[in-house]
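Omission of a single protein chain aside, the complex is shown with its protein chains in their original locations.
By letter and in written order, the chains are A and B; residue numbering begins at 1 in each of them.
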Amino acid sequence: MILFEVFLNGLLLGGMYGLIALGLNLQYGIARILNLSFGEFFVGGAFIAFFTIMLWKLNPFLSVFVSIPIAFALSWLIYQFMMVPLIKRAPDQDALDADAVLVTFGLFFVFQGLALVNWSGDLRGYSYLSVPVHIFGATIALNRLVAFLGACALALALYVILRYTRVGSALRAITIDPVAAGLVGIDVRKHSALVFAAGGALAAVSGMLVSTFVSFSATSGVEYTLKALIVVIMAGVGRVTGTLAAGILLGVVESLGGYLIDPALTIAINFALFMLILLVRPTGLFTRA
Amino acid sequence: MPEIVANNRWLIGCFVLAAIVLALLPMFVSGYAVSFLLLMFANIALATAWSFFSGATRYISLATAAFFGIGIYTLAITHVYIPIGLALAAAAVIGFLVAVLVGLSTLRLRGVYFVVFTFGLTELVHQVINWWEIKINKTATRYIFSDVSNVAIYQILLAAMLMTVVGSWYVSQSRLGYALRAIGEDETVARHTGINTTWVKVLCFALSASAMALVGATLALRYPYIDASIAFNNSWSFQVLIAALLGGASRFWGPMVGAIPLVLLSEFLAGTFPHHFSIALGLCFVVIVYFIPGGLAPLIERTWYRLRDSMRTRPAAA
Partner (left out) sequence: MTGPRETLLGVTGLRKAFGGLVAVRDISFDVARGSITGLIGPNGSGKTTVLNLITAEFPADAGSIRLRGQELIGCRSFEVCRARIARTFQLVRVLPGMTALENVMLGRMFGSEPASPTLAAQDAEQLIARVGLGGQAHLYGAQLTYIDQKRVELARALATQPELLLLDEWLAGLNPTELQVGIALIRQISKDGVTIVMIEHVMEAIRALCDTCTVMNAGEKIAEGTPAAVLSKPQVMQAYLGTDTGAGDAAA
């Protein structure tokens, strides 16, 4: 039964990874910017949730009313004023990737530095909804379940938007070929900016959800950026629909691996899976290539 | 080889002169200056090593800290059993081998996979070593027993710096250098022109990593003890990146030009305001990427040529 519990926890954790990765897949897959400072938005959302409950004594879920607008606006500004010049001058996607990586790496240091200055490197955590829930004989925490359901809901919403709305069709067109999309009258810049901003907002929401059951610090960003990157590559860049599944895969492998090998080796397990995918199917599990 | 040497006697003369002057310097300056200079040499060596691969091929490696730390740990682990000299060599070899592994897995693919992998490599190695130390050795710290003097460390780092700078220059004049540049310009064309791009990339990445590991191992000799958090600090990746990009990755002397002001700044600011320094660096870096993406080297070179040409065309004094 323990194994089932481990698996279930992995499933829930994986849902979270999928959600985080969704934000990054929006930014890299659609807006085509590889954002290495992504994890910092996650951490920002976590800190705002933390202060919401610890300082203002409110339900941490309410923190999204603060963190979403901030993350959205900041990401939007970053795209418009920092990324657009890079897009204009890059001859191809590889050159753009190189430039975006450098700039966002710099941003990562700036944001992390700001976080360290303001909030120090101490580990933060709080307890919210850590009530046991019994499912099929296994015991899991309610906050993890809520986070997972939240992730599923958001992923479903995203799926519906992409599949059934006009904006969604425009976004899918941009994912396939931004130049062609522009030629058929889609305002690529405007849509990309919005998607990039949405990605940042998703990161903040994930941060809030995860903060309810995992402790974090100002330097936690890197690890989540990494996991998001791994999930995005596993799913396939631009494959928003497969991201949740890939995230769940990562979560389950990490959870089982942590239980069977050692919980202190989560990154190593992530990387092992990552390397396996790179060797076998680098374009992604859910691509048709 | 003789061709390159014969065509550049003046430059090689400069290298030799610089080597001699710098090697003798410790006899004339204070201990503080020696410490400062050896840090300078270390940073120049790291930045040049980084630029050697990433500057030419445009495969951005964010893993400098990982190899630096691998060097530190190799020394810390092996120096108890073997002489320091061998321990340093071991560090270089281990760095090389790890890079080959990383390279073979990711350099066959597009640049972005390589970047992502190197981004996480520092964290990965950090976590693995931390786990290993706590699990196997029951302790997170390792003590370094070394009576190697500061001056000796200075000389080793001087040698490392000369090796990377001269090596970088030498390669830039050779076939390998052309291959690297071709890969950076247009990898498809490089492949179709007979260049074994995977082999070139893996080899050069490994050489670069090996140098970084050596520098890390040498600097470790100055610490009484180390642990994974000290050894694997992403700041090294970042600082080296800035130095190389500020100076300009397209010339072998570019990283040197970038490293010098950075080390000066770091020496006078970082001690007192570490986080603010980090923020300031981050902003400077962003500015570099937007306004001087080629770094200072091309600008310096252009100014030099303009000065030289204006002096040549000046008519002889009437």
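Throughout what follows, contacts are C-beta pairs under 8 Å (C-beta built on N, C-alpha and C of every residue); 3 or more make two chains touch, one makes a residue touch a chain.
Not measured: the values here are computed from a predicted model.
Note on the undisplayed chain: of the listed residues B:N8, B:S35 or B:Q173, the one touching it is B:Q173.
Although one chain is not drawn, the whole complex shows that of B:S149, B:T193, B:S229 or B:T303 it is B:T193 that touches it. Contact with the chain not shown here comes from a single listed residue; of B:R110, B:R181, B:R222 or B:H276, that residue is B:R181.
Take chain B: the residues that touch the chain left off the picture are 3, 173-175, 178-179, 181-182, 184-186, 188-197, 250.
The definition used in the following text is that only the chains that are shown with their structure count from here on.
Averaging C-alpha coordinates per chain places the centre of chain A 32 Å away from that of chain B. Of all residues in chain A, those touching chain B in their complex are 34, 36, 82, 85, 94-95, 97-99, 101-103, 105-110, 112-114, 116-117, 222-223, 225-226, 229-230, 233, 262, 264-268, 270-271, 274-275, 278-279, 282.
Contacts from chain B toward chain A in the complex involve residues 58, 60, 62, 105-106, 109-113, 115-117, 119-120, 123-124, 127-128, 130-131, 134-135, 234, 238, 241, 245, 275-276, 278-279, 281-283, 285-286, 289-290, 293.
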